[in-house]
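Shown here: the complex without one of its protein chains, the others still in place.
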Amino acid sequence: MIRVGINGYGTIGRRVANAVQLQRDMKVVGIVKTRPDYVARVASSRFSIFVPDESYLKAFDDAGIKVKGVLSDLIRMSDVVVDATPEGQGKKNTPMYRTAGVKAVFQGGEEAGVADVSFNAYSCFDSAVGKSSARVVSCNTTGLARSLHALHSEFGVEHVDGTIIRRATDPNDHKKGPINALEPSLKIPSHHAPDLRTVLPVDIDTVAIKAPTTLMHIHVLNVTLKKEVQQSDVISAFSSRRRIMLVDGKDGVSSTAQVMDLARELGRDRSDMYELVIWRDAVRVSGRRVSYIQAVHQESDVVPENVDAIRALMGSMERDASIDATDSSLNIGGMKIYG
Amino acid sequence: MIRVGINGYGTIGRRVANAVQLQRDMKVVGIVKTRPDYVARVASSRFSIFVPDESYLKAFDDAGIKVKGVLSDLIRMSDVVVDATPEGQGKKNTPMYRTAGVKAVFQGGEEAGVADVSFNAYSCFDSAVGKSSARVVSCNTTGLARSLHALHSEFGVEHVDGTIIRRATDPNDHKKGPINALEPSLKIPSHHAPDLRTVLPVDIDTVAIKAPTTLMHIHVLNVTLKKEVQQSDVISAFSSRRRIMLVDGKDGVSSTAQVMDLARELGRDRSDMYELVIWRDAVRVSGRRVSYIQAVHQESDVVPENVDAIRALMGSMERDASIDATDSSLNIGGMKIYG
Amino acid sequence: MIRVGINGYGTIGRRVANAVQLQRDMKVVGIVKTRPDYVARVASSRFSIFVPDESYLKAFDDAGIKVKGVLSDLIRMSDVVVDATPEGQGKKNTPMYRTAGVKAVFQGGEEAGVADVSFNAYSCFDSAVGKSSARVVSCNTTGLARSLHALHSEFGVEHVDGTIIRRATDPNDHKKGPINALEPSLKIPSHHAPDLRTVLPVDIDTVAIKAPTTLMHIHVLNVTLKKEVQQSDVISAFSSRRRIMLVDGKDGVSSTAQVMDLARELGRDRSDMYELVIWRDAVRVSGRRVSYIQAVHQESDVVPENVDAIRALMGSMERDASIDATDSSLNIGGMKIYG
Partner (left out) sequence: MIRVGINGYGTIGRRVANAVQLQRDMKVVGIVKTRPDYVARVASSRFSIFVPDESYLKAFDDAGIKVKGVLSDLIRMSDVVVDATPEGQGKKNTPMYRTAGVKAVFQGGEEAGVADVSFNAYSCFDSAVGKSSARVVSCNTTGLARSLHALHSEFGVEHVDGTIIRRATDPNDHKKGPINALEPSLKIPSHHAPDLRTVLPVDIDTVAIKAPTTLMHIHVLNVTLKKEVQQSDVISAFSSRRRIMLVDGKDGVSSTAQVMDLARELGRDRSDMYELVIWRDAVRVSGRRVSYIQAVHQESDVVPENVDAIRALMGSMERDASIDATDSSLNIGGMKIYG
């Protein structure tokens, strides 16, 4: 039984906690919260609550939320800590994990140097086996890795131009905009291109535009392969991966609104869509050129990757067995309704 | 075991189907879908699928979705039909139900005359007992009935001025706007005021403004009571009802974004919030004047009411027992985290 | 010729500068900008540019924008300074104006105590005559003052309940949200009620809800008058004021989108709508109760008030003559197309 501590219980941390709890070979030792808000209140009925240090105790006590200990206690009780703290905090936490000799999984908001390796289950599970730490790449990079690894391993990828239309903020935030504008990232290529190369060695350029929506990111990908293919080859490569879900406009999936509605219909925890979603009707192939449109659920696509990263670090399971176990527990591919 | 047919599997129908299935004294005989889309595909793994008539069979067959029969078959197999068809269709369906001698529950999109009585579990359960049909009032009217019934039964309501800021469309729709405007309903009072009086006899005026959001409606209510009260009296009246959830800004619930996030944390089916949500910090009392702000989850607040309406029509349970059974099955009030 | 300095050239400052320049009895001596951005670049072709102090000179020089002097220079050259600096900065600037003996007009973001009097042209022009400083109340309060002064002076206002649906940010901002939520102000009454009483002595409560739109605020007002009236009386009271524009749904003005489009059609500077807009079809009267819906263009409704405030402080014109001059220069009421 791998004992997992969850440091940070925001958008990613809470979802990873739930997923870890569903694994037969893992259990959540506790979660770290910094604020005694409604999220902490609900969490306290499922998990032991820890706080970063003693200075946080009074606020939780005032709010009537029971605290089991502080972060250093949690680290001592854990085999692996999943660090899901805000961007940049992970790096500050590394000495603590190293000193305690606990393995650590970081998130994609951290720079690559934070961990021994960057991680994506399909493209580089083995490189993390037995390491002390791994960084699960960000939601967008995970999405890129999934579809491009499928293409790269089957056909070879020569070059990719990607346009990323980013959701501006998450559904549970009300402070960030824009309300009515499109905001390009003026740094070209955007950070996604170099980030992808930490887990998949392909030649890629990316441009990112922020749009006023909260649901999902959309990627438009123009890929030049190393050999000519047919549309059916590409669709077949995608559909062979459980963490890619093919959808169709003719099934009523016209926008990210319906993709998220589909997730609700599937009865997922927090109505999440763990899979990368690709529109089958929009896969276009012309010789070596492939273009397609994919949607990334920023809140949850990295969740199964975090679970696999834990197993990779522990060296407790092979890649395919881990992916099978994770997907089975989260019902990924369990209800095969498309393609 | 009450046999329930669900005619219409849109926003409301699919949620009522799920809720009915969770009752010990009911079962879903089948659901009627008109389009073989992703919703039908997922539903087919849980429920028997029916179509309105034979003309729909081919489309479902082409889509590979198995159909068990047509609407008239479903009616024959049901004790009660929950009609959740699009606005106005319910009225057209009434002769069919009447001829078949099946009881029917309609939704608030229909006019009051569609059924023997209009229905809200708190305010008028008994008037529906043994009737042939009932109309569960709309999401907004249900929200108004819940809080105003609490005030009316405790203190007497003399007059209400309500401003309803409406979500413009549901999360799974991408066609309707506005994207960046506020649209007043120029008919004053809006239809909500007369609709409320079908289930609660209070003097009320309402104005409605449509806003570019999909999550929830918000109501601002200015109520004149028949006697002077304290703030604590009002909060106490609200907190005595399980279908009202009190939340606090200091718990981090600052907007409808966090209310819906709370629903996700509570693990609700489809991340729904069945309760009417009232901000405790914003309840203001001055003599006989009370003002407060409430949020209505348009997709789901009528779901428990539909379940109770079924029992009322069947005469199979008393009001309080039915409300208890429904709330228990849907975990309403089961995790008492506020107030 | 009144010499006017504009300290702050953001949303309000730039509009007041334009309006002042259009007056026959005023001229803009210069405007103060803090950043050498695109706004400064365009402004430099129309106005002399000043900066707060010498530390800003290099940045403007680097950007190639010519600077004429610093704030203290501008103050020395001005009879009146319009302070349109960010909220709270006005208060810090007061000693500077007082020491220099220059009159000052502040904006509604400042607290009432910042100036000798609070100002609205209709309701309290005379109280500012000859004073050293005046605060033009905020966009929302100005809107409330316009319609409620019309009612109060004609019929007497006993009580007002107002719900303010606020645009979340201005059209030229892309950072603030919410993108998809409604956010109530949990402080009840909101600050608008006490603020209105600084310019109009009526009993009022207000509740404010923030909505994801950039165009305009909407107010829903429930007013109890001191005597019974007819709908035509109320419409007549509103239409007698040039700074109130009556619109009709049947003319195609269904939402704030069309109100702003109308402003564009009218050829206004920056497509502004200086008038308070009231939907004629939605004015409802029942005995002493009046309810109506009004829309406030937050970027510009205070512009004519600033112009009048300058004249009031200077004692250079009577109330009605000033309002006439201002309105004529800005084409307010110049094209009488409604009511």
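Remarks
Chains here go by letter, A, B and C, matching the order in which they are written, and residues are numbered from 1 within each.
Basically, contacts are C-beta pairs under 8 Å (C-beta built on N, C-alpha and C of every residue); 3 or more make two chains touch, one makes a residue touch a chain.
Note that this is a predicted model, so its numbers are computed, not measured.
The chain not shown here makes contact, within the complete complex, with A, B, C. Note that of A:V114, A:V207, A:I244 or A:I332, the residue touching the chain absent from this view is A:V207.
When the whole complex is considered, the residue among B:D25, B:E158 or B:D173 that touches the unshown chain is B:D173. The omitted chain makes contact with subunit B at the following residues, 168-169, 171, 173-181, 183, 212-214.
Interface residues of subunit C facing the missing partner chain: 14, 35, 37-39, 41-43, 45, 63, 171-174, 179-180, 247, 251-258, 260-262, 264-267, 269-271, 335, 337. Although one chain is not shown, part of subunit A still touches it, namely residues 161, 163, 165, 167, 178, 180-184, 186-189, 205, 207, 209-216, 218, 220, 222, 249, 254-257, 279, 281-282, 284, 289, 291, 293, 295.
As a working rule, only the chains that are shown with their structure count from here on.
Under the stated contact rule, the graph of chain-to-chain touches is complete, every pair of chains being in contact. As a whole-number value, the distance joining the C-alpha centres of subunit A and subunit C reads 47 Å. For the pair subunit B and subunit C, the distance between mean C-alpha positions equals 42 Å. Multi-chain contact residues of subunit A (touching two or more other chains) are listed as 171, 173-174, 179-180.
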